[in-house]
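One protein chain omitted, others in place.
So that you can tell them apart, the chains are marked A, B and C in the order they are listed, and the count of residues begins at 1 in each.
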Amino acid sequence: MLRHLLFATFGAGIMYLVTSNISLFDNYQVGQIASFVVVLAGLSLLTGVNGQISLGHGAFMAVGAYTTALLMTHTQWNFILELLSAVGAAGVAGLLIGIPATRLKGPYLAGMTLLFALALPPIADKWPNTFGGDQGLTMTTPNAPGTLSPQEWLAWIQIGGALIVLVLLANLLHSRYGRTLRAVRDDEIAASLAGINVARTKVLAFVISAGCAGLAGAFLGLSTGVVNTGAFPLTLSIQLLAAMVLGGTGSLIGMVWGGILLVYLPQWSTSLSGHFNLGSGVSAYLATIIFGAVLIVAMIAAPNGIQGGLRWAWRRLPGSGSGVGGSGSSAAPGAPTPVLTDE
Amino acid sequence: MLEIKDLSVSYGAVRALRSVSFEAQPGSITAVLGANGAGKTTLLRTISGLVRPRTGSVHFNGEELLGRRVETIARQGVAHVPEGRGIIEELTVEENLRLATLWCLKRRERQTAIEEILELFPRLMGFRHRHASTLSGGERQMLVLGRALISRPRLLLLDEPSLGLAPLVTAQLMGLLRDHATGTDVTVVLVEQNARSALSVSQHAVVLNLGEVVVSSSAAEVAADEGLRHHYLGF
Amino acid sequence: MSLFFNYTLNGISNGMIYSALALALVLIFRATKIINFAQGAAGMMTTFIASSLLAHGVSYWWAFVLVLAIGFAFGAMTERILIRPLQGKSELNPVIVTIGLLVVLEGVAGAIYGNASRGFPAAYSQSGLTFGHSRIAFSHFDVFILVAVLVLMIAILILFRATTLGLRMRASAFAGEISRLLGVRVGILLTLGWGLAGIAGSLTGLLVAPTSSFGPYYMDLVLVYAFTGAVIGGLESPVGALIGGLVTGLCISYVGGYLGSGLEPMGALVLLMVALMARPEGLFSRPAARRV
Partner (left out) sequence: MSYRKSTSGWRWTRALVAGAMGITLATTVLSATAGAASTPGVTSSSVNIGATVPLTGPAAPGYSEIAPAMGALFSWVNAHGGVNGRKINYTYLDDGYNPANTATQTRKLVLQDNIFADVGSLGTPTQAAVQGFLNSQKVPQLFIESGCNCWSNSKFPGSSGWQPPYTVEGKILGAYIKSSFAGKKVGYLFQADEFGQDFVKGLDQELPAASVVSRQNYDVATLAGPLSNQMAALKAAGAQVVAMATIPAATALAMLPAAVIGYSPQYVVSNVGADAPTVGPLLSAFAQKGGATAAQVAAVGGLLNGVITDAYFSPESNVSNPWVQVEKKLLAKYAPSLYAKSGLDGNTQYGIALAYTFVQALQAAGKNLTRAGLLAAIAKSGKSFVTPGFVPLSYSSSVHYGFQGAEVIKLSSTAPPAVTPSGSWIGGTAVSPVEVTNVGSGPVKKYTGKISAPPKSLSKSA
């Protein structure tokens, strides 16, 4: 899948130019966006392509973050290995949730994963000696090469990771397995008649998706430098789902929009609310009001998310063909994604 | 009288109906025939308001139906029995019937009407408090027909009532339909793939092919035209 | 043994509250097939309105009735303004809209009512009932909770089972298109379903506030557990919501009591998984939902 790779190389080039020309704080934020892209891409695969909803991806992120942090605390493993372990551990967690999930329809699965997101963090709090309690576990990024600043170096690791994940997932979606995933989403009975092992496909989608979340969790832990349970509240899982839909369910490139929104929307809301010259308390709440209002308006104005909206606009451009240089986008704009339905 | 003029319907790029025009008279049955995908179901769904056409008009007794809501059209005496599962499985037989009386009958008249319909279909009598999901195919079709008749419609749209029924049951149904239509001033539009039995009870027939009207004439003429039967009706 | 008794009573009174909000979720799910994540926040908002009414000297019971009416109007408006435009599109979008509404409502409550903690009165005394010489962990107010939720539940059941309005509502929820062909104004009935859910949500808000840290976020966890109860009960059945909520409340109380409060959500998760493994569509799923 050369196209994906060319695209990724192009992306890497752009990111190189960007990261070396922006402030350290912007580097930190770009790295965060990249981390969110990783988890959102996995979620997009699970929900958009395979039709399974998850309101528990924040918990898979916690599994990944704690795995890497524990390895960093107790072992001298190679950094890459420590990150891959996050993918592995979260994948196992995905397996445990994914197996019962195969029998559940949208809202029932939503309920189960929502509880999973709520239930997991207190478990870590139960054993403060192992998981560090409130003070959490420290995570360190290997020293930056040369005189590169730690922020730039970390941003590079995160962007590199995100690009690798995007390329792998894009290849996956364009492979036979990608069609299998979609076939299961569209009609489980037809898929099983066509010889697809529906249950295994669904479990595997969960494992891959959770693995992505695990890596993202480790990445965000690296950003913070400390992992504690407070960073993985229920609201994180819910925001991830919202960002995924806002970016464009089922699209991979749309998840970049989702990541940008997760990082910047709260800040834009805050700075916008700052213009009203209200007291600090009211102003802070106004920011959350703006955040929520954007969610509502965006869903009504651009029902297929930002990527869907862009694709729609692209097709309206005079003389444009149908092929857009997106990687692995699957859901046709306008095609409803049956997820939270019982019918 | 139902007058359909120049009706065209598209689903995206697919044109389901092309400039369809015909009339259906009260007190008679008009059969709409044609192969799968000829546009028969779309025609009925357009009349009852479920599908918006691109062009054309649908007048019933001089009133334009297009542009009105589905439920408003229903309340003007248009009963549409959709193809396949027209019953509400989660409701009991009696509830299915009662639902259709709510807008047209006074509280006191409803039970009498239900009893009348149950007498018309004695098989349903014993199942009146059962969930409709427990009925057999034939019983379901009786229930659907009964539910359509209970509101005493002026225009009855039937979509494939014989689908999946044994020939004997189909014959019973058709006979019942004929008795009902000719005894009153109701206009019946009967969509059928089973052209033979449809023609046997109809006065008028419209044959559709790929969304266009091929023939619109008396049922007897259509039944007698061997070429037509051979090409479009499959018997 | 006496601890078990106390845990049970506590589980029942919490469970009834989960049942009430689960009922709200079920009413909406039946009507429009979506989960309304803003249901708890709507109850929070109306309870703040009740709090303002009380502060302005309105009597408790007037405020109670008024706020249920406001909850009805708010639910109906939500459906009309925010949910209706999204009909027929992706099923996820309206869910995200309700999440957005949840965030907006919590922000509005925070901005208007601030961060100051405030109390909310209970309808009846919160001292425990006495049997002989011992006071049990069930107060007059808990009795009121039990009665209020059961009255609401029975009223909804009577509406559904014994009135033609309920017949219309059930028909439009189960088979919208067929109902419209039978002359049923489905649109208004879906709105009505949201309105009724609004009443249940407002009632929950009023019942929870006196025994919780009343503020913009006090309904969040109640919603999660109510959702658990609704899912266990089957999402479409009011009776299922009652049983599901009650079972969830009891499970959380026992787990919290015997294993520690941090394990409460894990206990609920295990309960949910066991229930769904036995019945993937909940304990009270409609037989007809499993099509032949």
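In this text, a contact is a pair of C-beta atoms (placed from the backbone, for glycine too) under 8 Å apart; a residue touches a chain by one contact, two chains touch by 3 or more.
Model, not experiment: these values are computed from the prediction.
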Given that one chain is not shown, what are the shown chains it touches? A, C
Hey, which of C:P85, C:P121 or C:P280 is the one touching the hidden chain? C:P121
Among A:V18, A:I196 or A:V226, which one touches the chain that has been omitted from the display? A:V226
Chain not shown, touching residues in chain C: 2-3, 6-7, 10, 14, 17, 54, 57, 59-61, 64, 107, 110, 114-128, 135-139, 208-215, 217-218, 221-222, 225, 253, 256-257, 260-262, 264-265
Under the stated touch rule, tell me which residues of chain A contact the chain that is not displayed. 1-2, 4-5, 8-9, 12, 16, 20, 23-25, 28-29, 32, 118, 121-122, 125-126, 128, 133-136, 138, 144-149, 151-153, 156, 160, 163-164, 167-168, 171-172, 174-177, 220, 223-226, 228-233, 236, 270, 279-281, 283-285, 287-288
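Everything that follows uses one rule, which is that only the chains that are shown with their structure count from here on.
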Separation of the C-alpha centres, chain A versus chain B, in whole Å, is 51
Nearest whole angstrom, what separates the Cα centre of chain A from the Cα centre of chain C? 31
Overlap residues in chain A, where contacts from two or more other chains coincide: none
As the complex stands, chain A meets chain C at residues 47, 53, 100, 103-108, 110-112, 114-116, 118-120, 122-123, 125-126, 234, 238, 241-242, 245-246, 249, 281-282, 284-289, 291-296, 299-300, 303-304, 336-343
Flag every residue of chain B that touches chain C in the complex, lowest number first. 48, 50, 69-71, 74-75, 79-80, 82, 86-91, 95, 98-100, 102-104, 131, 133, 147, 151
Inside the complex, what are the residues of chain C that reach chain A? 29, 33-35, 37, 82, 85-86, 88-97, 99-108, 110-111, 114-115, 220-221, 224, 227-228, 230-231, 235-236, 260, 262-266, 268-269, 272-273, 276-277, 280-282, 289
